[in-house]
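Working notes, structure below.
Of the protein chains in this complex, all but one are displayed in their positions.
Now for subunit A:
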Amino acid sequence: MLTYMDYIQKCFSETSGWNDDMSYEQILRTPNNLLQFKIPSGFQVSVASKNTENSYSSATLRQLNRLNGSVSYFYSSNDMKNAYKGTGTLPLWSVIDDYRFIRSPKQERVLQRRKKAEKKDLGDRNPYLLYGKMYFPSQFLEGMIVKRLSDSTQMTLRFINTPKFRKLTKNCSILTLYLQRQNDHNATDFIYSSTESLLGLRCLYKLGSDFSLSSSPGYTDSTSLSAGFELWFALLSMSPGLSTAVRYSTHISSSGKPLTMTLALNPLLGTIESTYSIKPGLNSTFCSKYTFNIYSYESDFLLGFSLFRCNGYNPPSPQLQSTNKTIADSPDKVSFQTGEIHTENLQPNRSNTIQRNDTKKVGGRSDKYPFNVMDEDQHHQLLTTFMGITPGKLLTENNARHFLDTFNRSQFSSAFKCAASVARKDVKFAWEGRFKDLLLSSGVHIDCNDSIPRVDKCGLEIQYSS
């Protein structure tokens, strides 16, 4: 489950129009979510609230060996009222790490355009987020500054500081700086960390099926192929690091169910990792991972799955229905709607509001002259799509759209996750769910290396925010 800090950061990215997924750092996000999820340890309670429109605060109490806690504060320069929700109302899948739906570059472009239009209304072009946290009684300090430098660049600065405990120990300060640049097709990150002067470079390229605009089919298809690499070098310790990865994400044409495959390679150490993740139903995800080292022949096989409990479905909003009606006459609407839902799947309410805006703006007048209101690009898209439409493609799109539509309307109440490794001989279980207005997250990590399985880690975490 996302921590409050992660959630705030996510909300910030959403409102500021920064794509979290568009980074090499997130290329293995789906398999990592399913196989390397975090297990809380000890007992932890955290209470958070939105103090003003821009500031948030959180307090955490943890019992592990001895009682400790932390207090954190956030300040965001833009208003996150559209994204931020308390634990009582937020959709559960927005805080549970699970399958990530990847947007294709074309969807990205459409989304960006809309974001831009939206941001004009908001006014703040370069928002920033400040975060500070103090641990008690250890008096550790951690802080973060996220600042949008321009439309396509963002700077993140993270730092920690520990006090001097004894005469012989030093106080420890580490600073890590991220400079990120992203656009529809690629993203580049520069990283500098003060420990051993580590320098890093990450690149990600998205190779969508819409590689050329002329190939009209696939506009609505979210299929995307991404490739990237990272380079690291620690100046002081002369330790290099290198890896490269490819990701393929699509929907199964017959059922519209999403699947993601990745292949990652570390040429320096000879490790190959391949993963396969699929969402066979609305309520389940399955993931497998195979790692192999070509030098040592060491291998590992990991399996993980997650199951969701669904309480019911939100009724489709009347606007959505009305737009769905228009789907019949306008294939553009179909594709547009699918794209919309697809890209905004993590925030259905928000996407609904956007849709509402759209229908107000576009659809409202579309009663008279729907086509005339569209801009040139939309004309072009509409025409190309209409020209290149094929029944098979339509079926796939419809399946995918249906799947996502149902997924977004689902009211999940809890999730159960399980992951196991063959070589390490360990099993992890986690249960995350909502009880009244509280978010509960519990888990256990069992180590089966010895003859008697041993509980390595277990815990319960309770979150409340308003």
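Note that contacts are C-beta pairs under 8 Å (C-beta built on N, C-alpha and C of every residue); 3 or more make two chains touch, one makes a residue touch a chain; residues count from 1.
What we mean here is this: contacts and distances are computed from a predicted model.
> When one chain of this assembly is omitted, its UniProt record names it as which of these: "Putative exosome complex component RRP41", "Mitochondrial distribution and morphology protein 34", "E3 ubiquitin ligase complex SCF subunit sconC" or "Anticodon-binding protein"?
"Mitochondrial distribution and morphology protein 34"
> Write down which of A:52, A:89, A:150 or A:171 is the residue touching the left-out chain.
In the complete complex, the chain left out is touched by residue A:171.
> Among A:83, A:96 or A:198, which residue is in touch with the absent chain?
In the complete complex, the chain left out is touched by residue A:198.
> In the full complex, which of A:37, A:56, A:93 or A:135 touches the chain missing from this view?
Per the contact definition at the top, the residue touching the missing chain is A:135.
> Just name the one of A:234, A:252, A:310 or A:418 that touches the chain not displayed here.
Residue touching the chain left out of view: A:234.
> Give me the subunit A residues in contact with the hidden chain, please.
These residues touch the chain not displayed: 24-25, 27-28, 41-42, 62, 64-66, 68, 70, 135, 137-138, 140, 142, 158-160, 162, 164-165, 169-172, 174, 176, 191, 193, 195-196, 198, 200, 230, 232, 234, 237, 239-243, 245, 264-266, 268-271, 273, 291, 293, 295-296, 298.
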